[in-house]
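Shown here: the complex without one of its protein chains, the others still in place.
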Amino acid sequence: MLLHKRKFNPEDDLGFGQQPVIKNQRLINRDGSVNVKRRGVSRFSTSNNYHTLITMGWGKFWVFVLTGYLIANLIFAAIYVSLGTGSLNGAEGINFFERFMDAFFFSAQTISTVGYGHISPHGMMANSVAAMESMIGLLAFALATGLLYGRFSRPSAKIKFSKNLLVAPYQENGRGIMFRLANLRRNTLIDLQMEVIFSYNEDVDGKKIRRFLSLDLERKRVSILTMNWTVVHPLNDDSPLRDITPEDMQKGEASFAILLKAFDDTFSQTVHSRTSYQFDEMVWDAKFKPAFDRDVEGRLVLDLDKIDHFELVR
Amino acid sequence: MLLHKRKFNPEDDLGFGQQPVIKNQRLINRDGSVNVKRRGVSRFSTSNNYHTLITMGWGKFWVFVLTGYLIANLIFAAIYVSLGTGSLNGAEGINFFERFMDAFFFSAQTISTVGYGHISPHGMMANSVAAMESMIGLLAFALATGLLYGRFSRPSAKIKFSKNLLVAPYQENGRGIMFRLANLRRNTLIDLQMEVIFSYNEDVDGKKIRRFLSLDLERKRVSILTMNWTVVHPLNDDSPLRDITPEDMQKGEASFAILLKAFDDTFSQTVHSRTSYQFDEMVWDAKFKPAFDRDVEGRLVLDLDKIDHFELVR
Amino acid sequence: MLLHKRKFNPEDDLGFGQQPVIKNQRLINRDGSVNVKRRGVSRFSTSNNYHTLITMGWGKFWVFVLTGYLIANLIFAAIYVSLGTGSLNGAEGINFFERFMDAFFFSAQTISTVGYGHISPHGMMANSVAAMESMIGLLAFALATGLLYGRFSRPSAKIKFSKNLLVAPYQENGRGIMFRLANLRRNTLIDLQMEVIFSYNEDVDGKKIRRFLSLDLERKRVSILTMNWTVVHPLNDDSPLRDITPEDMQKGEASFAILLKAFDDTFSQTVHSRTSYQFDEMVWDAKFKPAFDRDVEGRLVLDLDKIDHFELVR
Partner (left out) sequence: MLLHKRKFNPEDDLGFGQQPVIKNQRLINRDGSVNVKRRGVSRFSTSNNYHTLITMGWGKFWVFVLTGYLIANLIFAAIYVSLGTGSLNGAEGINFFERFMDAFFFSAQTISTVGYGHISPHGMMANSVAAMESMIGLLAFALATGLLYGRFSRPSAKIKFSKNLLVAPYQENGRGIMFRLANLRRNTLIDLQMEVIFSYNEDVDGKKIRRFLSLDLERKRVSILTMNWTVVHPLNDDSPLRDITPEDMQKGEASFAILLKAFDDTFSQTVHSRTSYQFDEMVWDAKFKPAFDRDVEGRLVLDLDKIDHFELVR
């Protein structure tokens, strides 16, 4: 694969480094996650636990919380039962199962600090365990609710990127590589900055090497995202891809990594969004159709479902 | 509408893109919100819910919290009642309404973890429901209180912008487009950066196109906002608006988007504020009157109500 | 007051603007707060309340929390008493004072969700009030504890600036205006950036005008603050203050505003610190004495009390 004007600049590097390529592999997935496994990451570090608990799905999270609550109560119930029949005043259970359930519900009332009191701890040991359990309950629920709120309030951009990357007409007689994006959330995004990294295989002395380079954009920053934003890499004389063909792209197993940075006005924090396109997601000689229309009052309406829409030209 | 020195630079673009203009529409409202509807935004995503709950008015928020508390207690009351008369020890209600109210208040005592205990759950089912309810109560109140504190502590600039945009005398024999702003809050704002985007309609081959360009400012950054700040776009030879007239402004349906970024010293976070001016909010040949005076001890006092004050000149 | 090489650049402006000066007034206090009153700031906005509650002294904060707790309980006690003698089961008070205290302590047990239950609400009204009180209690304590933690964990730099600004020998035969600073906290400060603004009175057509300009520094950024940092404005040919005398400084009522920005590694947030020096806090022909020595093991020790120490030269 030959590029029009090779400008290899180490600063363009994505941090992937140069590497022999055995099998074509997207390094950034379409959903923006990194597609490289790591071996040796500690499984039990605090920070990884936090990361896991914050990013897991909601279903998994609820199962985790409920299971934790259940297990904690089972353990404490077993302790109270093991302390003997006199340890819980007001418990009326006679057989083992009933006594265990009394202890289980007493434990639930203690760990959640409800403490109705119709069952109450009696004796040194039961009281000590209950005092410890209520403290643990307060701390554990604080962690659970902290995580819940952290998940709920976590700033992250939800960007809809167009499904395809188009090679479209651009300015007079020119062409450009284009994709389109819009904000799927109600928050306002400010000060958006875009970086597009092109990668391809190059033959160096018979060995395939993966190269990465940053593409110039018509504009790489917009002040505020009110509508959609069409990001354009102009295929002009400065572009290393000026004369590239679909066959080149396929041969080089070309791919585009899209890195977006923005400031979220609701959360007052910087957010990032990533995606990638591969050569087989490119459409040649097509252009995007407008994604907005007017409502009955003549006001602009952006239709997020139309971000993907394009039409072929020529 | 003709501009003195057209310097159209794609980097100036606000992210609105070029678009045929059917009806004049402010893209940024005076209160800084974005005036473009979007269709297809998911109604039930976590992040949009958070955004809604954080930005809604206080009245609405309290109605939401109280209604949630009421509904949760009604649902749990119905469950306890459905479990039969023996499920709540200490409940003295005889007819259905009394039994329901006993269950309702027991539910409220459980969900808030008060748990007086004069009413207490009895039997496997009632105890299980109560154990679940106290857990849900802890998590739900954590979300509610997290939101409450999040609303209370949310960093956001509260800037008073002058009501009008003046075309005022500036330096020797010159003119400038000016507006003024001050901080309505007690927090100190540091490192303020200003961007002013001018937009207008242009006739291109009989079609009206909306153009956007960034205006140069006398100074676009101040280190700290102690008093008021008068932002000036000098109408000099470099300005595309040098020779513009009120008629041009009206014909082009001109508008100015004002984007301010600052660092809030209390919250240690970056905050943004936006507003916009339209051609009919401009005042020609006027200048701002001083907004500060001296108190009895001779100390400077900034009067926020005077930020809007101006007087006509010539 | 004449400056060697006047380079007035609007970008230097601190945001104070030009203003007639009636009486000498520091615009930034030594403790970094802004010394300008504002009239018309809303007293009851959420954000100002938050600002007040976060920045007030600890003594005041505790008085505020305790008073709030007391008043809330007094109000609810009055409500319970007004509902009649039968509304609180288990209350044994006979005269009004005893009944009020029973209601008061019941209220405290409800608002803090302790709910012992030896006193419990009875009847529709008392139960409803108690259900409402426990909800209010949860929300109010969440705000109080949020504020408490917010105060405790608020990122802010605590910088010790030297008491005086020295005019000291600098490099061969040169002089520089210098001050010194060190971190009073255990946190590590990274990527420190310094800005020094000089202001003085100038006579323009018989009127005194206050001017502000930014001074060049030997270095305005350090990567990490391990020891102390001596900030130097070299009095070389590029300095507007090259030939200035103590008399000039006094006549011009000169003052230096010091604005420091850094990244706090414990809080992972940007922090700021400010101070100011006035002409009468300058010491001419002096230099700082080293602020560190070696401990018994030969390790460097920075002595924060010696940051101010200087000795006269010549």
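First chain written, first letter: the chains are A, B and C, and each begins at residue 1.
Methods note: a residue touches a chain if its C-beta (ideal position, glycine included) is under 8 Å from a C-beta of that chain, and two chains touch if they have at least 3 such contacts.
Predicted model only: the values in this text are computed from it and were never measured.
Checked against the hidden chain, the listed residues C:75, C:94, C:190 or C:313 yield one contact partner: C:190.
Touching the missing chain, out of C:50, C:212 or C:263, is residue C:263. What chain C contributes to its contact with the hidden chain is residues 58, 65, 69, 73, 101, 105, 108-109, 112-118, 141, 144-146, 148-149, 151-153, 156, 158, 182-188, 190-192, 218-219, 221-230, 263, 265-266, 268-269, 292, 294-295, 298-305. The missing chain lies against chain A, touching residues 10-11, 13-17, 19, 22-23, 25, 27-28, 33-42, 45-52, 54-55, 89-90, 109-110, 113-117, 120-121, 124, 127-128, 130-131, 134-135, 137-139, 142-143, 146, 150, 154-156, 195, 197, 257, 259, 261, 267, 269-272, 274.
Residues of chain B that touch the chain left out of the display are 113, 115-117.
Everything below uses one rule, namely that only the chains that are shown with their structure count from here on.
If you average the Cα atoms of chain A and of chain C, the two centres end up 37 Å apart. Rounded to whole angstrom units, the spacing between the C-alpha centres of chain B and chain C is 26. Chain A has residues 113, 115-117 in contact with two or more other chains.
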